[in-house]
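Complex shown without one protein chain; remaining protein chains in place.
Letters A, B and C mark the chains as written, and numbering starts fresh at 1 in each.
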Amino acid sequence: MRVEVLLFARAREICGGDCVQLQLSDGATVGDCFAELVAGAPALESMHERLLVAVNECYAGWDTRLSDGDVVAMIPPVSGG
Amino acid sequence: MRVEVLLFARAREICGGDCVQLQLSDGATVGDCFAELVAGAPALESMHERLLVAVNECYAGWDTRLSDGDVVAMIPPVSGG
Amino acid sequence: MRELADEGPQATRATGVVDVRVGTEAISAAALAQQVGSRSAGAIATFEGVVRDHHEGKAVSFLEYEAYVPMSEAVLLSIAERACRRWEIEAVAVHHRLGRLEIGEVSVAIAVSAAHRAAAFEASRYVIDTLKKEAPIWKRETGPDGAFWVEGPDLIEASD
Partner (left out) sequence: MRELADEGPQATRATGVVDVRVGTEAISAAALAQQVGSRSAGAIATFEGVVRDHHEGKAVSFLEYEAYVPMSEAVLLSIAERACRRWEIEAVAVHHRLGRLEIGEVSVAIAVSAAHRAAAFEASRYVIDTLKKEAPIWKRETGPDGAFWVEGPDLIEASD
């Protein structure tokens, strides 16, 4: 299946872009998606502990299972306001 | 001695005016001043419990002694805001 | 009118009590927010008291405010100064309007700036809460049932 990954703030800076299309195996989780991202941008691993994730604009867990066409977002610690 | 008494809101309405000049004996207190006012406007007595008083723009007590030229204000329960 | 400073929103620093006023001119929190802004203020909290169409279950058509003007300005200044001592705020301004006010008009406006938001919120709440207890200002409300003096929690029919 194919998912779109959105990258923001420092995660975007580390990955060198704000959007990545990834091909994942059926049954892949958000954690698997992150591992795939890290394969292409190893420095992102250091942010793992700080990141939250969203799937289709809702906060989700690392073990959330993804479906084809999902939009996953990597959310660094927020600082709006 | 002579004092000026300012009347506000319902106290003004009861007394029929916003300012009264009173002649008081030396050593008179705010309470004496109020008694003198009530002599001219008996209906004001019913407000006694509710009134606060100020002397020269500062809240004061009924037993505060007045001096010649003082400005006394009768302050009904406030409702600003 | 006590205008204790006259610094615009981009001024280096507007500090302390920048404006206290009790009078008949129209007022707004927006104007006060401009006055309290500064380069070091990260938060501006404002409050507006607005004439509403009901009070204690009664319909209200309009309000009339009166004040012991010089004392109410002195009391507001004192309240604003106390706020400056109790919280880490940059600047505070407060205006109270007098005279006849229609539904939707602003009767009291407060603005507080601070480096951090907690102080701005708490100080502006303190100013309105304390103003309502201490400032010698009164309202008379008129509605379909007649005119009433508002004396703290009580409504007392007006006779004039």
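Methods note: contacts are C-beta pairs under 8 Å (C-beta built on N, C-alpha and C of every residue); 3 or more make two chains touch, one makes a residue touch a chain.
Quick caveat, the model's predicted, so the values are computed rather than measured.
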Quiz item: Wait, the hidden chain, what does it touch out of the ones we have here?
Solution: A, C
Quiz item: Out of C:Ile44, C:Ala135 or C:Leu155, which touches the unshown chain?
Solution: C:Ile44
Exercise. Name, in rising order, the residues on subunit A that touch the hidden chain in the full complex.
Key: 6, 8-10, 13, 50, 54, 57-58, 73, 75-81
Quiz item: Where does subunit C touch the missing chain, residue by residue?
Solution: 9-10, 28-30, 33, 37-54, 103-104, 113, 115, 117, 120-121, 124-125, 128
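Basically, only the chains that are shown with their structure count from here on.
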Self-check item: Where subunit B and subunit C are represented by their mean Cα positions, the distance between them in whole Å
Solution: 26
Self-check item: Separation of subunit A from subunit C, taking each centre as the mean of its C-alpha atoms, in whole Å
Solution: 49
Self-check item: Interchain centroid distance [CA atoms averaged], subunit A/subunit B, Å
Solution: 74
Exercise. Could you list which residues of subunit A touch at least two other chains?
Key: none
Quiz prompt | Of all residues in subunit C, the ones touching two or more other chains | solution = none
